[in-house]
Structures are given as structure tokens and as C-alpha cells.
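With one protein chain removed, the remaining protein chains of the complex are shown where they sit.
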Amino acid sequence: MSRRASILALVTAIALTIAACGGDTGTTTTAGDEGTTTAAPGTTASPDTTAAPSTTAEGSGDPIVVGGTLSLTGAFAATGAIHKVAGEMFIERLNAAGGLLGREVQWNLLDDESDTANIAPLYEQLISQDQVDLIMGPYATPNILAAMPVAERYGYTLPQHTAVLAPLMTYACQFPGWSIGPEPNSFIPNQIADALDSLDGAVSTVALLTNESGSTAFISYGVADDPDDPSTLNILPERGYEIVADIPYPPGYEDWGSTAAQVRDANADLVLVNGLGVEANSLIDAMQQLDYTPPMMFALFPAPGPLLGLGDAAQGTLSVSIFEPNEPILEQMDPEVREIVDEFAERAAAEEIPYTVFETQAAASWNAWEILAQGVEGAGSTDGQGICDSLHSTGAELTFSGAVTFDPAVNNFWDTTEGLKQIQGSEWVMVWPEDIAAGALAGPTG
Amino acid sequence: MIELQAAVSGALNGSLYALMALGLSLAWGFLKVINLAHFAMILLAGYLTFELATSTGLSPIATIVVTAPLMFLVGALIQLGYERFDVSELNSLLISYGLLIITVQVVTNIWTADFQRLPSEINPFSAESLAVGSLRFPMPTLLAAGFAVVLVVAAALVLGRTYAGRALQAFGQDREIASAFGIDHRLLGVLLAGAAGASAAVAGMLFPIGGTLTPDLPFEWIGLVFAIVILGGIGNVTGTLYAGLLVGATSGLVAVIWTPSTSPFVVFSLVVLALVFRPKGLFPQKGG
Partner (left out) sequence: MRHKGWLALVGIAVAVVALPAIRHSTDFPMFYLIFLSGILFWTAQSTSWNILSGYSGYFSFGQGAFFGVGVYTMAVLFGRQGINWWVAALAAGLAAMLLGLAIGTIAFRLRSLRGEIFALLTLAIPFILASLARLSKAIDGGQGIVIPVPEAPSFLSQFQEFVFVVSGVVALFALTVAYVMQHTRYGWALFAIRDDEDVAEGLGVPTFFHKMIAIGVTGLIAGISGAVAALQLGFVSVEGTFNLDVPLFVIVMSVLGGRGHWAGPMVGAVYVYTLQNRLASGGFEGWSLIVLGALLVLVMLLAPEGLMAGFRRRPWLSAGIFIVIFLGLWLLGITSDPVTALALALGVTAVIAFIPGGGDRSTSSLVDSGEPQEHHAPVGDEPTDERAEVGRPLLVAENVVMTFGGVRALRGVSMRIHEGELVGLVGPNGSGKTTLVNLISGAFPPTSGSISLDGTGIVGARPHRVAHLGIARTYQIPRPFTSLTVRDNVAMAIMFGREPLGLDASRRAASEYLDLVGMGGRADAFPGEINLHQRQLLEMARAIATRPSLLLLDEALAGLNPVEIDNAVDVVRRIRASGVSIVLVEHLLRVVNQLATRIVVLDQGLELAEGEPAVVMRDPAVVKAYLGRQADAAGD
């Protein structure tokens, strides 16, 4: 009997704990100067919110609440953390400078758990229940694609950091913070070819590896049902580079040993990995185990830190970037940039983010927040259509990407400033195109 | 030539999965417990290996002195729990799934969801290999294969040659009869579960030597590891090793002959065929 009783007590305690967890609806809301956590609008409203329309006044004292989700847990959490730090920093600086329209800005940030299925309900919740004034997109292309229809239905302007698949981003009031132009599937292979051309024939053959998911497969093969769509597979041969191996692999692929053997036997001048995360790392490890080091490597969207961690094995590896805080670049830019970069490094370290350099991801995040802030100031209100119209008519002035304009005909994907970066020594260095490069492109080894 | 190298690399890779499958298969075959918490123990051991090696500078292999006894204890405790509540085979699956998702979340909360790799200073194996002619045997998976062979041979000897092993076999076939002959199944079961936990620690030690840790790895392992358990035959330790090598070599070969994306299709179709035509595994034991 005493066992029964103790179990019962345990269950009761757990049930109450669960209930208590549910009872606290305070959300992590980054407010003003101290980054304090304040209650979400939902908890402060009257009990009958369900029956009453929004009471959020437009009075000058009320804060402007920006709603959004990031992947704070789950598979995308590593990058989600970068966007969280960048966003928090941006809002602090914005509020320190007087906020937006003279009002304080707060960020109502929810966790989407890296699950695309959570995105639409959470954005619905933010807009219809929490009645946020503005929204900021989530991280990762599928998540942004899931948030877009919600924003469209409510007429909210959706700035977003990282969805580069221009053809899919069809909502006219969606504004990318990172652009590879309207046709990344053509731009990226052409830019690679341009860079290779400058090496005077040192590279002539290419082994292509592709993660068969979203953006990476799009860059390699174009849209799935059109073989003539521009793609790495089509463009490189047109530009005189022979593709000697074409190896698609599934997400979560582990068996790199056999693939490395295949790449070694292809003996290409350039191993081009249109992959994600640490896939390039795994491939390099596996190739080293076969005593093989390719003359040159390219990785499309790698996790930046781990590749640097490989030391000599990854020297000369190329990737894409919209911003790298290289000394020559910082010298040319506004001194504010150096401040941002340094502060970010500090805060990222405090949050235990392993790679603390303010690079493409953080810059894209910053761009998206600037687009939102300038849209609001331009419109003079938080009205979604107003912001959208203002951005379409006047564009935006971005700290990290300069002046950009938005054309709905190309889904607002602005003229890209994207270039190529290369591991040189212990850092990523912008090497292409030459006019924005901080260092010279190093050719193949061996 | 490339096919041979791919088959070798793949087979060695498969031996790591066989090592993961070993404890699972033993517990299932002899204790009638489908212990998904086995994956939790591998994950936890992997992160502990990472943490111990990076904080002390020890070789990751040395960390097993700590992780193996610890996981033995964890495995034994979980088994005690199953015994205490008299958990059925199917219920053990659900309960251990609960334990698995708890572990995944706890690991995420402690080590973040970011990729964790052993730095090359303390993990010299990641880029090394053994050369035999033009063939290369990658060191991380070669280590895994070595450990797998040692553990499988040890398990086969203990099960086949010792009183405890035979008692376990009797118990696996018929609990009631075995109990009637005075076999203390509870103690034996707890010891076996502890041993399975220690094998999880070995697998967990080997994984970060060759790969990158993320908290959601167990969900990527489940499919392949269960495939190996089934193909090897539930409770058949040598079969598990053969199945691991076979699955690994097959996916390696398929990856170079067709594409890596075809591998899961071939491997899991093989599983379905095996289940339909050889439900006791591809490598039946004598008398089994």
C-alpha cells in the first residue's frame, strides 16, 4: 500500500509540474537595454482575450513587438543560435538609438524545434493570438517556405535571413537578407567557373557531390523536373570544365569511405561538394584515410567552424560568402562594422557558440533586421502593406551588403554581393570576385 | 579495384553498426527486452568520451576505463527496473523509447545541438589508415572492427562455453523451465544487460573517433542497427557481426556502382526480403 501511495504522490507531483509548466506562458522576449525577459502580450491581456480584439494601442509609449521563431533546439539549433545572438544584438542597438518610430522594440521569439510542421502553427499563434506588430522569418529554407503562406494570408511583411531558392519565394512582401540573385542555380556555378578561369587552366576536371535536399540539389541540378534548367551539371561543361563524377547522396549519409574511394579514382582537379554542415569534413577525413588529398575543394554551405578545425587538410577549401570580417575588408567599411563584429564574437562566446566569427549567417541576419527596421521607418507605421510598399519603392541601405533594391518580378532577390571565400591559414578569406577580395585566390595544390 | 576498396571501407563501417547492434540483439534474444535505451547509452558514452578526452587530453580509447563501468551500471539498473515491474517485450520498447527521448533532450541541453568533433590533436586516428597493397583500411573503422571481433568472440565463448552462458540460452528459450531448474535468471539478466551496456560504451567511444556527434544521431542509427539485428538473427552474436559486415559492404558497393542515395533502398529491401524468407536471420545457428 505504501508503494501505491508513493507512486500516486509522484504522479500527482509530475502532473502538477506539467500543468505548472503549461501555466507559465512567459516567452523569451528580448526587450530594450538589458535583454530582460518580460511577459508575452498573451499573459498581460484580460482573461477574455478569446472574445476581445487586440487592445494593442498605437500610442507612442507601447513597444513594437516583433514575432518570430528560430530553431533553438533540434537539428538546426547550431545555426539558430547564431541568428538569435545577431537578432538580440541588433535590437539592443536599435533601442539604444531610440527604437523604431520612437517606440521600444521587443522580440517575441519562439522555438520551432527545427520541425517544419511547427512553423505554420507558431506563426499563426504569433500573429492571431499574441498579435505581434511585425514578424521576422525563421531559419532554414523549408521553415521559411512554411512561414511564407502564413505571412501572406495576414498581409505581414516577411524579412528572412537565409532562403536563397529565389524561384520558390513567391510572396511579394517577402524580403531576403541573403541573396544569390534571382537564379542561384546559374549564378553559383558561373561564379565558380569565373574563379577557375583566373587560374589559367590549372583546373579542368570536376567531381560533383550533392546532398539530395532542398537548396543543394537545386544548385547542382536545377529544378527537379526540368533537366535543361541552369545548374552546376549543365553550366560547368559549357564553361569548359569536365564533370568526371556526379555523386548524389542522401541527407544524413554516413558511409563516406566508399564515396571517398570513388572521388579518389575520379582524380578530379576540383572536388565540388554541394553539401551542408559537416559533410565536407567527413569526406576530407575519409579521403585522408585513403591517403588522398584532392588538389582543390569547394563546399557550398558548410558549418564554418569545423572545416577550420581540420587544419592543413582543409587548406584552400572554397565556399560561398556574403561577408567575412577580414582585416582589409573591415578597413574599408564603416567603423561600426568592426564594433558589431567584435561585440558579436564576445556575445557568441558567452552563449557558448563554438564558432564566434560574424560571417555570412550573422550578416544575413543583420541584413534582414535592417530591412525590417528601414521598412517600418519608411512606412511610418507597422502596417504590413505599408512596409512592403516602402521597401519596393526605396529599397534598403544595408551595412553589410550596401544599397539594395527589391523587384517583385524577381521575388525581391537583390543584386547579389556574394563571393567566394577560401581557407587560408586559420581563417576564411574573401578571394573572389577580385574587387571585393581580401586576399588572392590560391590555386590547386600538388 | 574501386569496388574492392568500397566494399572494404563499407564493411569496416558496418562493423561499427554491428557493435551497436550486439548489445541490442543480446538483450532481445536472451532477456526478451527490446531496449531502445541502448541507443541512449551509446549516445551518452559518445559524448562522455568527447568530454573526457577534450578536458583531460587523454586518448579517446582510454576513456573507456570510465565509460564502460558506468554504462555497465546504467544497463544493469535499467534491467533491474524491467524486472521489478515485470515489463513485457512490447512494453519494454515503449518504456525505453521514453528513456531514449529523455536522454536525447538532456544531451542537447548539456552539449547543445551543434556538431561536436574530437580535435585532431587528441584523435590522431581520424585521418589515418592501414595500407595493404593499394587497399586502405581506415583507422577509425578498423578499430571498430577490431573491437567488434573481440567482443563478438568473447560473447560467443561465454554463451557457448560457460555455465552462465548455457543458463542464459536456456532462459532465452523458455523462462519457466529455466527457472524451474534453479537458474537465478534475475542476476544473470542484470549481468547480461550490464555487459550490453558496456558494449554500448565501446560503440559510443568509437563513434566520435570516426564521426561527428549530434544529439539526434540515435534516430539515424535505429534503422540500420535494427536491420543488422534482424539480418544477423535475434540473439545470434556472430550473425550480428556477419550482418554488419554484409550490410556495410553492400551499401559501399551500391554507393559506387549506382549512387549513395540508392544504398538505403537496397539495404532495407534486403531486410524485407530477409524477414519474409529467413525470419530467423541469414546465419542460422546450429540447433537454433
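All chains are identified by letter, namely A and B, in their written order; residue positions are counted from 1 within each chain.
By definition in this document, contacts are C-beta pairs under 8 Å (C-beta built on N, C-alpha and C of every residue); 3 or more make two chains touch, one makes a residue touch a chain.
No experiment lies behind these values; they were computed from the predicted model shown.
Peer 1: Pick from A:Val223, A:Met333, A:Val410 or A:Ile436: which residue touches the chain that isn't shown?
Peer 2: Looking across A:Val223, A:Met333, A:Val410 or A:Ile436, the contact with the absent chain belongs to A:Val223.
Peer 1: With respect to the chain omitted from the figure, which of B:Ile34, B:Leu48, B:Leu70 or B:Leu241 is a touching residue?
Peer 2: If we include the chain that is not displayed, B:Ile34 is the one touching it.
Peer 1: Can you say which of B:Thr49, B:Thr63, B:Thr214 or B:Ser261 touches the chain missing from this structure?
Peer 2: B:Ser261
Peer 1: Determine and list the chain B residues touching the chain excluded from the picture.
Peer 2: Contacting residues on chain B, toward the hidden partner: 28, 34, 85, 87, 89-91, 93-95, 97-102, 104-106, 108-109, 219, 222-223, 226-227, 230, 259, 261-265, 267-269, 271-272, 275-276, 279-280.
Peer 1: With the missing chain put back, which residues of chain A would touch it? List them for me.
Peer 2: 4, 7-8, 10-12, 14-16, 18-19, 21-28, 42-43, 45-47, 49-53, 72-73, 110-111, 113, 115-118, 120-122, 124-125, 128-129, 142, 145-146, 148-149, 153, 168, 212-214, 217-218, 221, 223-225, 248, 250-252
Assume only the chains that are shown with their structure count from here on.
Peer 1: Can you compute the centre-to-centre distance for chain A and chain B, using the mean CA position of each chain? Integer Å is fine.
Peer 2: About 36 Å separates the centre of chain A from that of chain B.
Peer 1: Give every residue of chain A touching chain B within the complex, in rising order.
Peer 2: Touch list, chain A to chain B: 73-78, 81, 114, 212, 247-250, 252-255, 257-262, 265, 277-278, 281-282, 285-286, 288-291, 303, 306, 309-311, 313, 352-354.
Peer 1: Chain A touches which residues of chain B in the complex?
Peer 2: 1-2, 5-10, 12-13, 105, 108, 112-115, 117, 119-120, 126-129, 131, 136, 138-141, 210-212, 214, 216, 220, 248, 251-253, 255-256, 259-261, 263-264
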